[in-house]
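Part of the complex only, each chain left as placed.
In order of appearance the chains are A and B, and numbering begins at 1 in each one.
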Amino acid sequence: MTTTTMGGRAPRNLSGITKARLEAFSDGVLAIVITLLAIELRPPEVDEGQSLAGALWEQWPSYLAYLLAFTQIGVIWLNHHRLFDQVRVVDGKLLLLNLNLLMWITLIPFPTALVAEHLRDGGEATRTAVAVFSGTLFVTSIGFTALYAWITHDDRLVEALPPRHAVVAARIRFGVGLAAYGVAVGLAFLWPYAALAIHAMSAAYYAFDQATFDVSEPAETQAVPWR
Amino acid sequence: MTTTTMGGRAPRNLSGITKARLEAFSDGVLAIVITLLAIELRPPEVDEGQSLAGALWEQWPSYLAYLLAFTQIGVIWLNHHRLFDQVRVVDGKLLLLNLNLLMWITLIPFPTALVAEHLRDGGEATRTAVAVFSGTLFVTSIGFTALYAWITHDDRLVEALPPRHAVVAARIRFGVGLAAYGVAVGLAFLWPYAALAIHAMSAAYYAFDQATFDVSEPAETQAVPWR
């Protein structure tokens, strides 16, 4: 009776591309980026008279960078899906904003490798590496905020525009993230480790936020984060 | 009552492979190619007495090449989906033409790395690198046009053949792209940077074209780009 496409139940998309396809492509990119992070982890050069265990241990900045970047991308995936769960149709601007976001996300392994390589150098190299890492995440979060702002700017794209206070609340939540990443960029030039700690806390913040969609609240409320 | 498969609502495919699967495979390849572009971005060698920031800055051709290639593949993804949105069934020739297109697309990271490495060399190396980059995109766009021509050559594959003038309009649009890439190949031997500028404009051309599927036109028109 009705023609149902994948991701269906929605009116015909404004862009000729369905939401399901947009999500599948974004998922593919995110899955690849998150997996490529581990490609930076290489068997270490073992110096004369050094144990492999010792050489592995000396690579700790690589493990730390991997952990930081993995949690960031994990959190991006979670929020990307939560955001798109509300979307009904896709228009051209949304496609471009999403591609813009993906472009910054696929960059993340690069500054991650910078941090892994230069964290122990100290001085300018460490500060620059952490600043580039923080800056990439900062720009990524700007891209994310732009996507969110476009999606919620009127009710053409979503099933129902969230009530005003919910949009405000979500924007504050986003704003905290933006601010944190911005602060991290600045801190990178003073105390690089403090900047990395902010990234860890930022990921944990979103992770615990995740945990609230859990047993303690009524299911209805939990299911509709943006409203 | 009716058996609906994924990508469904269509008559049984002529090739034993559904459109949904063709799209999923193509999406996978595109997602990987677009992500692999960033793999070329490596922490730079830092020379004695050089700052990391300076070394990073010197890598600007890599960033430019990344940006150019990302936008090209992003645009390919957009148009691939817009094209297939009209397709109902898949036949054997379509499969082969699509594989041919993917074969050229997966090549793109290679000339991108060439441009990144040789853009500042000047002389023959720069011209060759940009020419190979342009040539790969040129052949890719020929592959794309062949796919479009096959899909629209009769109404077996699409829901309804677009009206004559729409096919002509779309062919002109494709033709502009083809011509632009062809001109870029030639320009590469004279002014390599001009060739790269054409690629940037070409991506922007398709990006702005995207933007037209937006608020200002009636939704019906927007949804059916090829007609």
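Criterion: a residue touches a chain if its C-beta (ideal position, glycine included) is under 8 Å from a C-beta of that chain, and two chains touch if they have at least 3 such contacts.
These numbers were taken from a predicted model, which means no experiment stands behind them.
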Homo-oligomer size of the whole complex, from 2 visible chains: 4
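Here is the rule we use: only the chains that are shown with their structure count from here on.
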Rotation angle superposing subunit A onto its copy subunit B by C-alpha atoms, nearest 5 degrees: 90
Distance from subunit B to subunit A - Cα centre to Cα centre, in angstrom: 25
Contact footprint of subunit A on subunit B as seen in their complex: 4, 6-9, 20, 23-24, 27-28, 30-32, 34-39, 41-43, 46, 51-53, 56, 66-67, 70, 74, 77-78, 81-82, 85, 207, 210-215, 219, 222-225
Touch list for subunit A against partner subunit B, complex: 3-6, 11-18, 21, 24-25, 28-29, 32-33, 36, 39, 91-93, 95-96, 99, 102-103, 106-107, 109-110, 113-114, 117-118, 121, 124-125, 128-129, 132, 156
